[in-house]
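To start, I am sharing the structure in question, which I have written as structure tokens.
The other protein chains are all here in position, but one chain of the complex has been omitted.
Note that the chains are named A and B in the order they appear, and that numbering of residues resets to 1 at the start of each chain.
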Amino acid sequence: MSVTKRYAFAAAAAVLLIGLTFVIPSFASYQLATVCAYLCGIAGLTLLTGAGGQLSLGQAALMAAGAYSYALTANTMADAGTEGPLLLLVPLAAAVTGAAVLGLVIGLAAGRLHGPYLAGFTMALVVALPAVTSTFSSVLGGDQGLWITVEKRPASLRGTVSTEAWQAWLAVVCSVLVLTLLANLLHGRFGRHLRAVRDNPVAAALAGIDPARTKVTAFFISSAAAGMGGGLLAYTTQSASPGAYSLVFSLFLLMAAVVGGIGSLAGAVWGAVLLVALPHLISTATSRLELSADLAQRLDGNLAVAVFGLVLIVVVLLAPQGIQGLLDRIGRRLGPTRSVSVPPKSPTSPDSPDSAPSPASSTPTRLSARHEPEQLPATPKGQ
Amino acid sequence: MDRFLFLTFDGLARGAVLAAFALSLVLIWRAARIVNFAQGAMAVAATYIAFTVTALTGSYWAGLAAALVAGFLIGAVVERGVMRFVGNSSALNPVIAGLGLLMLIQAVLGMLFGNSYRTMVTPFSSNPVEIFGITVFSSYDLFVFACIAVLVGGLVLLFTRTPLGLRLRASAFAPDLARLLGVRTSRMLTLGWAMSSALGALAALLVIPTELGLNPHAADAVFVYAFTVAVIGGLDSPAGAVLGGLAVGVLLSWVSGYWGATLAPIAILVLLLAVLLIRPGGIFSMTKERTV
Partner (left out) sequence: MTGGLVLDGVSAGYGAVQVLHNIDLTVAEGSITAVVGANGAGKTTLLRTITGQLRPSAGSIRIKDGRDLTRVPVEEMVRHGVALVPERRGVITELTVEENLRLGGLWRKDRRAADEVLAQMYELFEPLARRRKAAGHQLSGGERQMLALGRALMAAPENLLLDEPSLGLAPKVSAQILGMLRRLRDDTGLTVLLIEQNVRSALAVADHGVVLNLGRIVASRPAAELAEDTDLRHTYLGF
């Protein structure tokens, strides 16, 4: 997709989703807002883990950093008597900045770790989060977290647009913005560098790319996206607490990034939808069944986690390219003649119409074909 | 001074458990080059089985035996059922599969037993006893030491003194060569996972009663601590895991005792980061620096 086409697509998607809020019930609008907030964090992970090959379990902690930055800024401003759009935009900017700064620090410290080491370190980070909030409980509110004064929807919209729909509008616009920026980065020079470093850091360094710098930048960008997600969650839930950003939530985000097809932004969308839809579907289904209160309580939440865990295992074993990879494969099988019989209209847009990074875009910097199998998404051996 | 001694001894008891858990991670790393992120959940599953057996029979010892057997079987099933098929095409795939297992096991435990904390009985009192006017170990601490010493000692003997141990080491160091010499490496791999998982189960069974109690997530923090220990000791080094476990246990005990228990996870984070950056090969590791 060329840059212009991408902007047009993004604008269309935003308009479509905002239009959707006029027809769906307000609870569905709230869910849409949640999907969009998660999507920011997942898309950041897609860049970091998918294109960069760095598996981080710290995304929940970075989203928490965004949420707390939002909370502290919004509450301070509200106490000072600020109102209006400023009380919305400044905290959101603070959320992005706060998470990005934390991500930069983590990236500088842990950027040269890889594989299980980075995963273990970032896991320690998430596990330490409640300890951080209780240590600084006077500022961060301990286990209870913080309640946030949020700027409500503009007065002109009151009566015509529900709170939930307004939240969805905001989340849609912000997440489309984040995704478009990430797509530009992934398809541009930075994305090529990132994949080159992932596939073969030595070859990339020989080609003049600084691997350490590239990895730290990936951390920075991914964290900024997570910060936006955290800020949106803070706005929609009007709170920020350590319990909302647990290890399990980090695992959810990873699952969402993997299941959709790691490295593919379209896959991230699938993952975000699944993350919100599946627990909802399961709890709807279990509430229909006549279950005892005890059993219902046990199934609630746990069943969705079990399914997510199972999905993660199955995807790694059978379809490492995720849902989007499967769709691409089906698409190619159903319409193999399309790209042959219809020549591309513009020679400047050779990419396929989905936003998955095309394998060809990383070839110029890949020096050795031997490293092909190491890239993600990878094909499992021993099948 | 008394407090310092008490904290040190208490830390050694906690450290013994961390050492055992870290050793279980090292065993899998050596056999399969995988950091098993599901190790904590697998150990908790075995502990739930022990809990159930103890509740049914009224015997702690039957529960202990059940934990070891269950841990062994869970390890074998995980290797034969999942990990064997993951492949090493990407270093991330085993990590992701392990995390998937972690979610699955924790959720299944939550569905079966609920998410509330359950108190586990200990066979001995966990109140410290005074010796020469200084409070040192509780009898439960001594029991923990004895259990871990027996199991770790047994493993050391198994690995260094028996033909089976020779096969296990040969398949870990040089699987291709070992196969040429008639070692059925595939069985050795399963056995390695099973033994490691049994050791992890023992560690969880011993540590959980001294913490908040039994819960599907009871080993999350223990796993992170043990991972830190394994990295400090060097993922390749069993001796490093044991020494590192004791050292980290004491360190955590000092931090908790002097500055407050909530700081322990932060201390671990700082320690892990420092080791990964300064000495990525591990402090006790003999091998040259690995690529991190």
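Just so it is clear, a contact is a pair of C-beta atoms (placed from the backbone, for glycine too) under 8 Å apart; a residue touches a chain by one contact, two chains touch by 3 or more.
Fair warning: this is a prediction, and the values are worked out from it, not measured in the lab.
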item: Chains on display which the left-out chain touches in the complete complex; value: B
item: Omitted-chain contact residue, chosen from B:Leu142, B:Ala174 or B:Ala239; value: B:Ala174
item: Among B:Thr47, B:Ser90, B:Thr185 or B:Ser237, the residue in touch with the chain that has been omitted; value: B:Thr185
item: Interface with the unshown chain - residue positions in subunit B; value: 163, 166-167, 169-170, 173-174, 176-185
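Rule of thumb we're sticking to: only the chains that are shown with their structure count from here on.
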item: Whole-Å separation of chain centres (CA-atom averages), subunit A against subunit B; value: 32
item: Subunit A partner contacts - residues on subunit B that touch it in the complex; value: 34-35, 37, 82, 84-97, 99-108, 110-112, 114-115, 217, 220-221, 223-224, 227-228, 231, 260, 262-266, 268-269, 272-273, 276-277, 280, 291-292
item: Interfacial residue positions of subunit A with respect to subunit B in the complex; value: 49, 53, 55, 57, 109-110, 112-117, 119-121, 123-125, 127-128, 130-132, 134-135, 247-248, 251, 254-255, 258, 294, 297-299, 301-306, 308-313, 316-317, 320, 373-376, 378-383
